[in-house]
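Partial complex: the chains shown occupy the same locations as in the complete assembly.
Going by the order they are written in, the chains are A and B; count residues from 1 in each one.
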Amino acid sequence: MDQQERAFQERIDAGQKIEPKEWMPEGYRKTLVRQISQHAHSEIVGQLPEGNWITRAPTLERKAILLAKVQDEAGHGLYLYCAAETLGISRDQMYEQLHSGKAKYSSIFNYPTLTWADIGTVGWLVDGAAIMNQVPLQRCSYGPYARAMVRICKEESFHQRQGYDALMRMVKGTPAQKAMVQDALNRWWWPALMMFGPSDDASVHSAQSMAWKIKQNSNDELRQKFVDQTVPQAKYLGLTIPDPDLKWNEEKGGYDFGEPDWEEFFNVIAGNGPCNAERLNARKKAWEDGAWFRDGLSAHAEKAAARRASSKIAAE
Amino acid sequence: MAVAAFHPSVSQAALLEFLLRIGDNALILGHRVSEWCGHSPALEEDIALSNTALDLIGQTQLWLGLAGEVEGKGRSADDLAYLRDGFDFRNILLVERPNADFGKTLMRQFLFDAWHYLLLRALRDSSDKRIADIAEKAFKEVSYHLDRSRDLVIRLGDGTTESHRRMQEALEDHWPYTGEMFLADGFDAELAEAGVIPAPESLKAGWEEIISEALLEATLKKPADGYMHKGGRRGVHTEYLGFILSEMQFLQRAYPGATW
């Protein structure tokens, strides 16, 4: 480690924030670009499974809540792309990486939303797991990312509560509604646990990211925390977690639980999830179909600038 | 539920009809706009469209909520949105037309916003305070919608050859569906007489001015006067509405009486 790197690491160890124009190791920059852009892409792709139910939301109030949520997610995408841009990559470059398959997004969005209960469940479990991942990122060493996270976490907590509230209403409703919620939990439970990534032994980038304070907790730690938080919530809803191995472990003060199907996890990452093709194609189609729109706006901006310039000259 | 009080000098039927018309416009356009969620050409547009849809759904809740009160049969805004079939909907045809490309969506929005803006502006002075109050809130939102859709129409009209072509085509496609905004029937006449609403035709000159100015700046050619479609305001719609409703109403229809 050279002196510059050592000084950088000391600043991080001292809890200082790194800001855009400051020197940083290339690996730090690359790791952040990868992580922030993946996070941004997840917000954007994440609009699709929830957007799938906007036109079918069961009441005007639920429709409004869902619209506001999806709008927030697009907003999160915007902050995050901006944060990534401070590291010297453009939004268009990031899109290109998404569309070419080079950049990933969270695999959870490759699962389908099949009933209205899925919308509540996504809020409860998926936003819940996301918050668990993201709360420590508010203390991330990279300033713009940490600050974006503060705002995002606040909104995500709100979304999670709304999701839980929607499910609460349903489980207190008809038996068909309650069955719908249990079915949603059965389908989303394991994918939600997999959102924390494979066990730390299997995770590639963890150690360095921890040292750089880009990552602050291990995958298994966060997963355990999520299970411990979520199981009582499920009980309160009167639902059964679809895991026969789940039981309270007095000694560790947390739940023991079964192993997710990592083969499925790697399959979904490899492009074989239920909706990988649909999600990516939807984004690519939106981008390609919108080219004329973006080109039109650019052309107008150029014309307007030229007009301003020539009227300025004329006025002189 | 007791029959709610309504404006003393107008018939309940006229008031109900008006509230359904304005509420259904917001509901159906909100539905169409929300179909874009996650599929628009730019992230900023995804945000703006969700926001527009959200405003329109919020307005729907207010207008249809008041419609239910005026009707006095205990029907909520949700009942009216989710449990009527197409022939009972009173929106104009323009708002149920398909999104097609983003240019058509924007042009539909602009043509509607300009009218909606003028209508709400006038409704702020309605002799029915409940209507004036809703209009006050909606007017602020819709002023912003109009700023946005007008700005984009101008920029795309005066953009590339391709964006100009698409916007001109969109304008011509939607134009025959704008006449319905200014039609009046006996209900309208009655309400206008009592100062509850502006006479529909009184908004036309202002609308044409907003449109003409924007089109000029957009280098778009205003279509010649011609045949105008109508029907929505009396429940005779296009074939599109039935598909919108089958999707929108699925849960309420499939699980009758459930609360969500």
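The criterion applied here is as follows: a residue touches a chain if its C-beta (ideal position, glycine included) is under 8 Å from a C-beta of that chain, and two chains touch if they have at least 3 such contacts.
Just so it is clear, the structure is predicted and the values come from calculations on it, not from any experiment.
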item: Whole assembly, copy number of each distinct chain; value: A x2, B x2
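As a working rule, only the chains that are shown with their structure count from here on.
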item: Separation of chain A from chain B, taking each centre as the mean of its C-alpha atoms, in whole Å; value: 35
item: In the complex, chain B residues that touch chain A; value: 27, 31, 34-35, 37-47, 50-51, 53-54, 57-58, 60-61, 64, 77-78, 81-82, 101-103, 152, 154-156, 158-160, 162-164, 166, 244, 247-248, 250-252, 255, 257-260
item: Parts of chain A lying in touch with chain B, wherever the complex brings them together; value: 44, 47-48, 51, 54-64, 67-68, 70-71, 74-75, 77-78, 81, 91, 116, 166, 169-170, 173-174, 176-177, 282, 285-287, 289-301, 303
